[in-house]
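With one protein chain held back, the other chains of the complex are shown just where they sit.
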Amino acid sequence: MNAPQHVVHGTSPERQIDEVVAAYVRAADHRDGRAMAALFTDEAVVEIYYTGDGEPRLLGSVRGAAAIGQAVAGMMAPHPPRGWSHHTTFDHIVRVEGDTATVDVQFLVYNVVGAAEPEGGWPPGASGAQGTITPIESGYNRTRLRRSGDRWLITEHVISHDLPYAFPQG
Amino acid sequence: MNAPQHVVHGTSPERQIDEVVAAYVRAADHRDGRAMAALFTDEAVVEIYYTGDGEPRLLGSVRGAAAIGQAVAGMMAPHPPRGWSHHTTFDHIVRVEGDTATVDVQFLVYNVVGAAEPEGGWPPGASGAQGTITPIESGYNRTRLRRSGDRWLITEHVISHDLPYAFPQG
Partner (left out) sequence: MNAPQHVVHGTSPERQIDEVVAAYVRAADHRDGRAMAALFTDEAVVEIYYTGDGEPRLLGSVRGAAAIGQAVAGMMAPHPPRGWSHHTTFDHIVRVEGDTATVDVQFLVYNVVGAAEPEGGWPPGASGAQGTITPIESGYNRTRLRRSGDRWLITEHVISHDLPYAFPQG
């Protein structure tokens, strides 16, 4: 039994496609380039747009499962100590036509930063989770998929950000 | 092929009803009164309550698909420049009985405001999405639907806000 982790056994194609999205967000949050690459076809294209100011503006694109996996490791910042992220998706709209499909989701990304416990322990008044959770990105993902045996692979993935994006210079 | 955009081809009634919710939140965020109206019956009722302080308090109601669509355009503030919203829903509970159904969801609404890029570009230290994403509303939506051919239409939609609501005066 060495089936890849992303094989999906849902009872409907819609459900299988929801779970490709679920695997995608986990790969992003775990900065797991290999798991991410396994979700895409070799010719897949990822395009990233900023759409919050009128016409969509292309921020970047990546082609091919291997490059997409490498981008997760190379372009996404590693989590700092006690840090994590949650890419979350909502209100999926799935359309299946034979062996191809589309899925449209809303997304929000949260930045999670845990507080460092003081040497002598938390202060007397402290109670509950210690740290901050901040929504930092939002938008829509529109994805095309193709059935490949008992799996669905992403052929096109368009990320539309509501917020403008600054790239570090230097 | 001029099928309306909200026709749903999911494999189960539960899934079809999830996608009515998905169409509802997109119509709200796009301030698309026509798309919103198309989800309701002509006699549908929307009721909005504040439920955070003991007994539910009725804030307002609207009757009929046309009026509901007009309310989206007339009562929801237009997005400012670089602004957007996300009405998001979670943890659906769907009950289908023949040609009627109910769906109970949790909701959160986010206000998204993009930063304006300075004339000379983002400052050297800037990295990532520029702007703020703030949760501004939360609660539960409880919705009744009726099957109409191969579609589900909303007959009753009860919005229960956790937070009290102030209406602009003047």
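Each chain gets a letter, A and B, in the order it is written, and its residues are counted from 1.
By definition in this document, a contact is a pair of C-beta atoms (placed from the backbone, for glycine too) under 8 Å apart; a residue touches a chain by one contact, two chains touch by 3 or more.
This structure is a prediction, so every number in the text was calculated from the model and none was measured.
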Task: Omitted-chain contact residue, chosen from A:Gly54, A:Gly128 or A:Gly149 - done: A:Gly128
Open item on the list: With the missing chain put back, one of A:Gly54, A:Pro81, A:Gly120 or A:Gly149 would touch it. Which one?
Closed with: A:Pro81
Open item on the list: Give me the chain A residues in contact with the hidden chain, please.
Closed with: 9-12, 15, 18-19, 21-23, 25-26, 81-84, 86, 88-90, 110, 112, 114-115, 117, 122, 124, 126-131, 133-135
Task: Interface with the unshown chain - residue positions in chain B - done: 12-14, 52-53, 90-96, 106, 108, 135-138, 161-170
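In this section, only the chains that are shown with their structure count from here on.
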TODO: Find the geometric centre of each of chain A and chain B from their Cα atoms only, then give the gap between the two centres in Å, rounded to an integer.
DONE: 24
